[in-house]
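Attaching a single structure in structure tokens format; questions to follow.
Of the protein chains in this complex, one is absent; all others appear in place.
Now for chain A:
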Amino acid sequence: MKADIRVALVGNPNTGKSTLFNALTGLNQKIGNFPGVTVDKKIGYSPLPDGRRAEIIDLPGTYSLYPKSKDESIVFSVLAEKDTELTPDLVVVILDATNLKRNLLLYTQVADLKIPVIIALNMVDLSKKAGIRIDIDKLAQKLGVPIIPVSARRLEGIGELKAAISYANKFALQQSSIDVKGIAPELITAISNELPADNPYFALQLAHQHEHLKFLTPAQSSRIEELEKEHGFHTQKAQAAETIARYNYINDVLYDTVKTPVTAHDESVSNKIDKVLTHKVFGFVIFIGVLLFMFQSIFAWSEYPMSLIEAGFVWIEGILRNVLPAGPLANLLIDGVVAGLSGVLVFIPQIAILFAFISILEDTGYMSRVTFMMDKIMRKVGLNGKSVVPLIGGFACAVPSIMSTRTIENWKDRMITIMVTPLVACSARLPVYTLLIALVVPNKNVWWIFNLQGLALTGMYVLSLVSAVIVAYVMKFVLKARERGYFIMELPVYRMPRWNNMLFSMYERSKTFVLEAGKVIIAVSVILWVLSSYGPGNRFEKIEQKYQQPQFTKTMTADSLARVISTEKLENSYAGVLGHVIEPVIKPLGFDWKIGIALITSFAAREVFVGTMATIYSVEGDADRIDSVQDKMRNARNPNTGRPVFTLAVAFSLMMFYAFAMQCASTVAVVYRETKDWRWPAAQFAYMTVLAYGAAFLVYHLLK
């Protein structure tokens, strides 16, 4: 889509930047990656009152242009790099009116880059309520920029902001804030002379950040390094001097424009909530309660929509079987594509509900309290308070959770979090667990209220967290720290969740899941169908010929003959051959070659297990009889002994394997993207496979 003006949204975290972005662009947005890095790039389009269209880029929230994490490092690059498809014509800096002082630091940095800028003063309703009096006209005059008061969550001032964007100047007219050149006069002059750096603050930022900037050539970067040595530049001292100068300027600006009432801190509502939510005892009780409620709801609320989706696919399957002429094409479509599709879409309710909860927990400010409470425990096992968020998110899906570790500034903490997050029982394991538990665990209550099946499932979830903690603790001693860890974090004021944001998050995450994981799953389903429907050489013809002989046709009914033929065909198909190849390796775990096929296909994605089971057992059984997978598996017998295949020992051994094995191509890919080194996903894959094999072996032999 073409746009007439490009606008970058910049602001501190927790200032309502995403809400404002949603208010400006509506559903008219798309998510991609910034070139070369895996930072979510949100771009949306907004019609302006003068008929033009604005392209809005939502940059990651940051407290300053000096990045503390991977996400934040993108902000300066986008603002500073000239003439790219992202270079903004205008920057809208969002300031939280209830906390102007700290918010203005980032504004003064952006303003000094001499890009045209306007201020969206958000949360003016809340600041009024808190008794903060802001003389907006005087503030705008002192800073030399237009200031538009808005309330993004009430959709107030959005029209005015759009008008201001369309009237915005093409030139930067704002006042300079501090004497940038005074910080390192010779160095700034030297860099400005040698590089295309047209303003002093840009030159100073190059000195600070040149090592991470992709738009500098290696020669330019090393020249800056030389100049720094020549002029005795100390980056931390320079940054300290700059920050102090900026706050002096900000104090000056705010002195006669903002009046903050002197209220006792204890009276604030937020503080009262904190007293309960971070209480020594209640704090943890509430946290565990929230988690339990979350998982109960994910299962309870998704049950109905999931059964609707499943029923819908059974209905579609029925129609297709009637409409399409029987043959390989119909089989491919129904057993391959439709089966694969239903396997993907059935997860949408769970994923949407989980992300609804995560969005609410983050929006309200509760997530940062959890971080605050858990930091000490998490640090003991080599993690960080901030690891709590990815670990909880891991219950939904490791892929977005691993991406969310970018907020962890410390390299070692972040790596350990990435390494253990896939151990957390993600939603893709859920169908495997529920299927196997329903097969072997009786649906009975013990001690009146505890359902045995529910207990088994809870056990799997607890096991996943315990194993993640243990592995993290081991890695704490294996990995060497690169820099000192720190934990300086804002505890935002409690706010009501924004339902719009929640809906956006549900929609976006589900869409990403369907598009990303869906591709893999459908591809695997189709490949699997081909592998199980065709065999090497003329094996299939030989089977057909064999059963045309009179000793079979005369003694067996047509039905049982067909079943025997298809079973033998499956065994001789490519999938069957593969399954037989790995059978010796998995036999000690109690698995036969059919489960072997499921294990192989599950390395693409765990949820493929259920589909594979359905494919394998429907190829074997009567194709017209639409049975649930569970019934098919319950009826599965060992052809040699005639006893059920899925005993308690086999089912739990399988669950152990799925609990620990890295059976997710998307996770492997995302770990590589985040670490930029194949050794990380390789090491992760290796340790998880060893754990999976060991645990499955142990459980099988204990329960056998």
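To be clear about the criterion, a contact is a pair of C-beta atoms (placed from the backbone, for glycine too) under 8 Å apart; a residue touches a chain by one contact, two chains touch by 3 or more; residues count from 1.
Convention: contacts and distances are computed from a predicted model.
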Out of "Cbb3-type cytochrome c oxidase subunit", "Protein translocase subunit SecD", "Ferrous iron transport protein A" or "Nitrous oxide reductase family maturation protein NosD", which one is the UniProt protein name for the chain not included here?
"Ferrous iron transport protein A"
Decide which residue listed in A:211, A:490 or A:677 touches the omitted chain of the complex.
A:490
Touch criterion as defined above, residue of A:30, A:214 or A:279 at the omitted chain:
A:279
Looking at A:169, A:222 or A:271, which makes contact with the chain not pictured?
A:271
Which of A:53, A:101 or A:181 contacts the chain that the document leaves out:
A:101
Touching the missing chain, which residues of chain A?
63-64, 66, 68, 98-102, 105, 236-237, 239-240, 243-244, 247, 260, 265, 270-271, 274-275, 278-281, 283-284, 368, 372-373, 375-377, 385, 484, 486-493
